[in-house]
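Inspection log for the structure reproduced underneath, given as structure tokens.
In this view, the complex is presented without one of its protein chains, the others remaining in place.
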Amino acid sequence: MAKRKLKRRQEKILGRKAGVKPGTVVVSTEAYKPRFFLMSFSDTYFEETELQSYHELMQHVKAHPEARHWIDIRGYGDQAMLEQLISDFGLHPLQMEDVINDYQRPKVEEFDDNRLFIITRMLRWSPEFRSLDDVQLSIFTGTNYVLTLQSDYGDCLDSLRERIRVGKGIIRTRPTMYMAYAILDVVLDYYFPVMAEIGQYIEDLEQKVLRQPSKSNLSEILDLKSELVKLRRIAWPERDLMNELLRMDDTTIPDSLKVYFRDAYDHAVQLIDLIENHREMSSSLVELYMSTVSNRMNEIMKVLTIISSIFIPLSFIVGLYGMNFSRENPETGRVFRYSMPELYEPYSYPILLALMATLILLQLYFFYRKGWFRSF
Amino acid sequence: MAKRKLKRRQEKILGRKAGVKPGTVVVSTEAYKPRFFLMSFSDTYFEETELQSYHELMQHVKAHPEARHWIDIRGYGDQAMLEQLISDFGLHPLQMEDVINDYQRPKVEEFDDNRLFIITRMLRWSPEFRSLDDVQLSIFTGTNYVLTLQSDYGDCLDSLRERIRVGKGIIRTRPTMYMAYAILDVVLDYYFPVMAEIGQYIEDLEQKVLRQPSKSNLSEILDLKSELVKLRRIAWPERDLMNELLRMDDTTIPDSLKVYFRDAYDHAVQLIDLIENHREMSSSLVELYMSTVSNRMNEIMKVLTIISSIFIPLSFIVGLYGMNFSRENPETGRVFRYSMPELYEPYSYPILLALMATLILLQLYFFYRKGWFRSF
Amino acid sequence: MAKRKLKRRQEKILGRKAGVKPGTVVVSTEAYKPRFFLMSFSDTYFEETELQSYHELMQHVKAHPEARHWIDIRGYGDQAMLEQLISDFGLHPLQMEDVINDYQRPKVEEFDDNRLFIITRMLRWSPEFRSLDDVQLSIFTGTNYVLTLQSDYGDCLDSLRERIRVGKGIIRTRPTMYMAYAILDVVLDYYFPVMAEIGQYIEDLEQKVLRQPSKSNLSEILDLKSELVKLRRIAWPERDLMNELLRMDDTTIPDSLKVYFRDAYDHAVQLIDLIENHREMSSSLVELYMSTVSNRMNEIMKVLTIISSIFIPLSFIVGLYGMNFSRENPETGRVFRYSMPELYEPYSYPILLALMATLILLQLYFFYRKGWFRSF
Amino acid sequence: MAKRKLKRRQEKILGRKAGVKPGTVVVSTEAYKPRFFLMSFSDTYFEETELQSYHELMQHVKAHPEARHWIDIRGYGDQAMLEQLISDFGLHPLQMEDVINDYQRPKVEEFDDNRLFIITRMLRWSPEFRSLDDVQLSIFTGTNYVLTLQSDYGDCLDSLRERIRVGKGIIRTRPTMYMAYAILDVVLDYYFPVMAEIGQYIEDLEQKVLRQPSKSNLSEILDLKSELVKLRRIAWPERDLMNELLRMDDTTIPDSLKVYFRDAYDHAVQLIDLIENHREMSSSLVELYMSTVSNRMNEIMKVLTIISSIFIPLSFIVGLYGMNFSRENPETGRVFRYSMPELYEPYSYPILLALMATLILLQLYFFYRKGWFRSF
Partner (left out) sequence: MAKRKLKRRQEKILGRKAGVKPGTVVVSTEAYKPRFFLMSFSDTYFEETELQSYHELMQHVKAHPEARHWIDIRGYGDQAMLEQLISDFGLHPLQMEDVINDYQRPKVEEFDDNRLFIITRMLRWSPEFRSLDDVQLSIFTGTNYVLTLQSDYGDCLDSLRERIRVGKGIIRTRPTMYMAYAILDVVLDYYFPVMAEIGQYIEDLEQKVLRQPSKSNLSEILDLKSELVKLRRIAWPERDLMNELLRMDDTTIPDSLKVYFRDAYDHAVQLIDLIENHREMSSSLVELYMSTVSNRMNEIMKVLTIISSIFIPLSFIVGLYGMNFSRENPETGRVFRYSMPELYEPYSYPILLALMATLILLQLYFFYRKGWFRSF
């Protein structure tokens, strides 16, 4: 019953000012102050904490070299910290530039020592507000850590954190690459309820258009199409990303994990299927709109034509007998025998009424035969 | 004569809750209680039975190690049984997750010991109700068994069972992989009568649209297009599946069976051909609808225009002679010679009638020349 | 001058009943009784005859092991004969199933001893009846024979037979593979006059639509599109077939023959070109239809608008002076000076006529300026 | 200012009669009598001449074995000469069949001794007549000759001939393969001015449609689209041809010439770009046409609606006071007080006029507010 609404998001366009040195890491003044979250765990050890500074974070990490760490930094508003990250984790300035410019296509890059730099896009979406937003999540993997970076504080990974906290199971004992997979998988799974919602939205829109097409439907369809174009621009590279991960050799991604990435790949393909399906249906919506409008035009024209066709000839007839042709020469008084003699017959009026009624009935029958009353 | 109806199926969307551990096998409370069917056969031995429990089933299977078994489990409503399956048959939890989530694309995965995990989608369709439904069928192959799983009790494999029962022939003596082929082949063959039905449905719809386009046709076309989009989303991966099977090496699928898979592949390609064909025709239906509506609009407008063009000018003329211009100055009695002198002529009225009749004939001739009467 | 007509053929859909054992050769009771034709030739010997039975046919073939034979069996209505064929020529039951189900895509399969199984589709078409039909022709090649099978009696290979009869030339001395090529080539060449005919048909349809679009044009366009979709579904695999033949190794198809298959491949590509071209033009026809209908609507509306715009205001004016406002108080006799004084002026009537004529001229000028008279 | 006109060319369809032996060289009786042109040149020697017979031509060629020759035969109307060509130059009868059937796609074939058989299509086009025609040019290369054949006398190679005559430079000293390149390059370059012309034509058409869409525009657009479809069917294989030449090995095309073929390849790609661009624009033209027609319909309807909405209600009002309800009982003379008392008031008429004027103004304001006057 709630009114669904898809609002078109503003397009994010490549942000680097033309001519700025590639690999320049310049943080906008509006960037969020960074917050530092850490989850450390091994078979025997588990710690989850928010740190006050980057320095403190690194100390925690170094204090437990035997453990695995999920270093989760949110917000980029600290240039010094970013540069420290580059040197501490051995990143390339171009990578950091990709991280802080929130417009990248999903992709994966392998760099030295079998480490991966992955960019994926989280969909954030709240059912109450029906707002749809996508935010970039950057992932760096290392031997004993996974480093994730995002531009603001909210994410869609809480369910994964809960799994790590609760489950003493697989995730704590697997290589860090499994951790990376788990993050990618959660991000991808998050698209599906959105797809279901959009599917429902399309069916609702279709019903609205069929019942009563209105101008606002048109912009709704356009917003929908635009939204689906953008989702598609995320989903395809997301699939390519999974495919590239699948094809990496054993040293980077152990074969024992391939089955998981294969599963994620299948999900990405299904996502694309759904998006393409929704796109086709939204294209059909435009046709439906056009057809329904044409249909209504036909109905309107039928009303006009039926009424006009019946009454315009009748108006002529009654106008005919409203003419003032004189019955006699006003000067000589000679009677004009052919000047509207009907007017002076006793039953002319009822005969005329009967004739007009017959004419109406004939026309109604004609329109009925042509099926003009059927579609009302 | 029966009224055909295609009802759009509700879209199934990836069911795993985002954030749930991949490979988690959690059965919905609405899942069907499992039923266990077994067909065991060898050259000399044949048994077909429904078992009461999973335990009983496995005993039967183990009792005849020399025979081949088609283990057919329908319904997933028993979590313990599913976990037992994983350990007994050496499956991966992710595979079982795929099995119980009834939304997978057709696919094939090879896993240890040349075993195959195949997902295909059965179309279920009853000609009386014209309802169309697709259900996932999961197939695991082993050295001496084929294990099939599906979410509810009905399937489209009865003809195959009959063949096994009756025929002492090929199927009982071939490797289990032939059994897997036979299942896939029956599933695929089941699409073709549906295609023929849809083809007929399209032609009927076309006739209806041509004769009398109505609003309901529009939603019928839209449902049809949506249904074809979904069938296409099944058929393409079904073809890929066959192609992958064809390319597998001799140890997994013996070369002697390749000719059968090649045949199945040809059928999948033909299925895609038919779906694409139907899709093109259903797109043409929208154009046809639009054109027919435009055409009818033209007809309606012609009726209006012919009648208006004839009678509106005539109404003006009779209105003209209905004016009350005084023939003389009421005070002085002076006669106005130019004030509607036509009214006081003896033959004005019949002359006017003749003029109006001429006008009507001229207009009818004009409309006839423009061909406006032809398309009625 | 003859009225061209494209009639949509009924779609043939995969005929095997789901669940029937693959490779089952079950002949329909409506199948044609087989007829047996044989052409045997070597450098020195030539015989062409119709045999009464399969047995007789095989005797003839065996009597001349040194010659090359074109065994041409038409009609499948003899189950025993078909099974005999399988064993005599070493065919696979699945191949025979493909042969008798007249719905296969063109394809080529290589089987043991470098033999080929080719399916192609003959177009049969008679210029008088403008009927278009495609029939499957199955070809098996062997060392010294070519075996062709088709479901009924008529074919399009008479010109080839004539060539064999007359020409003492190449065809009699070449390997049987050349014979297979010659058949494929004749079948393919037969599509081109049909294409030319369809091209002419499209142009005629275009002219008809431009002159006077009618409802029947719509179904003609739809039939045309449907027909082209089906032709395309034949032509593409026909090209793939040629391509596969081209790529076969020297032992199957001698290199000296490759130049011929290359030529046939070129023809198949040209055929696809023509079909795609015709498809684009037929899509344009729908647009043309829609545009022409819109155009005619404009014309109709112009007629209505011009006539209504001119006469409706005039009707108002004459209605105005048809009002019965009293010139004087009927009781007191006081003259109402402002009650339609125009009626009592001597030149009111001619002045009014002049005014109305001016109004008409002004409107006509307005419509002329807007260019409404131009497109009639 | 000249009126541009694109005339649709008649499609050429594969000309061989089905069933005629492949490789049959049968010359139509309408074929042009052949003319023989020869350009012979070496570093030191240059001769350009037209010969009277094929015999004379071959003598000239043999007389200068050290020189390079461009043998240019135009017209195929001499069967004996064609057969002589096959034996003298070692051609395959299928090649000669391709040569004389003027419908081939551009292609290249390598045959014995690194010789090439190239088919390209010359566009012939004269700016005055705006006629567009494409003619097949067949090229055979040999060690010291290039043999070109075409079906009639005119070509577009004069500029190349002039270059050979004048320039003592590169072309005379390079291998004959350079000569082949030069011919292909000139042929290709000839397409670009035509493209520019068509681009201009599209813009003109667009202006015409925007200003005043007429029925003739529709067939112009259709002709344009058809023409572009055909050009595209030439351009794509022309690109493939260049690509194949580029990939040939050093013995066939020396590496030193590859840079030239690469350049020609770039040009072919640009040509395709332009054609696709023009095709997209011509598709937009149809949309533009439809939109403009709809727009004009809107305008027409506005005129009708404004005038009808204003005057039809007014006509009712004046009709109302034209009714003849009697003011008194004609027998008793009793005055009917409620029978149209307005008629007997002194200021009724001017009040009514004022009311009607107000109504007109209100309606005009309403239409103005809805923006109906803006788009005139």
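Chains here go by letter, A, B, C and D, matching the order in which they are written, and residues are numbered from 1 within each.
Throughout what follows, a contact is a pair of C-beta atoms (placed from the backbone, for glycine too) under 8 Å apart; a residue touches a chain by one contact, two chains touch by 3 or more.
Since the model is a prediction, treat every value here as computed from it, not as a measurement.
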Given D:Val186, D:Leu224, D:Met242 or D:Leu352, the one touching the chain that is not displayed: D:Val186
Selected residue (touches chain absent from view) among A:Pro34, A:Gly75 or A:Gly322: A:Gly322
Chain A residues that touch the omitted chain in the full complex: 11, 13-14, 16-22, 92, 94, 98, 103-105, 107, 109, 212-215, 218-219, 222, 225-226, 229-230, 233, 286, 289-290, 293-294, 296-297, 299-301, 303-304, 307-308, 310-312, 314-315, 318-319, 321-324, 327, 340, 342-350
Hidden partner chain, residues of chain D it touches: 156-160, 162-163, 167, 169-171, 182, 185-186, 189-190, 192-193, 195-196, 199, 206, 210, 259-260, 262-263, 266-267, 269-271, 273-274, 277, 280-281, 284, 287-288, 290-292, 294-295, 297-298, 301-302, 304-305, 308-309, 312-313, 315-316, 319-320, 322-326, 329-330, 334, 336-340, 370-372, 374-375
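Convention: only the chains that are shown with their structure count from here on.
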Any chain in contact with chain A as well as chain C: B
Numbering shared by both copies at the chain D-chain C contact, with half separating same from different: different
Angle of rotation relating chain A to chain D [CA atoms, steps of 5 degrees]: 145
Chain B and chain C, separation of their C-alpha mean positions in angstrom: 25
Rounded Å distance between chain B and chain D, as computed from the means of their C-alpha atoms: 40
Of all residues in chain A, the ones touching two or more other chains: 322
Topology of the chain contact graph, where touching chains are joined (line, ring, star, complete, other): line
Chains touching one another, given as label pairs in label order: A-B, B-C, C-D
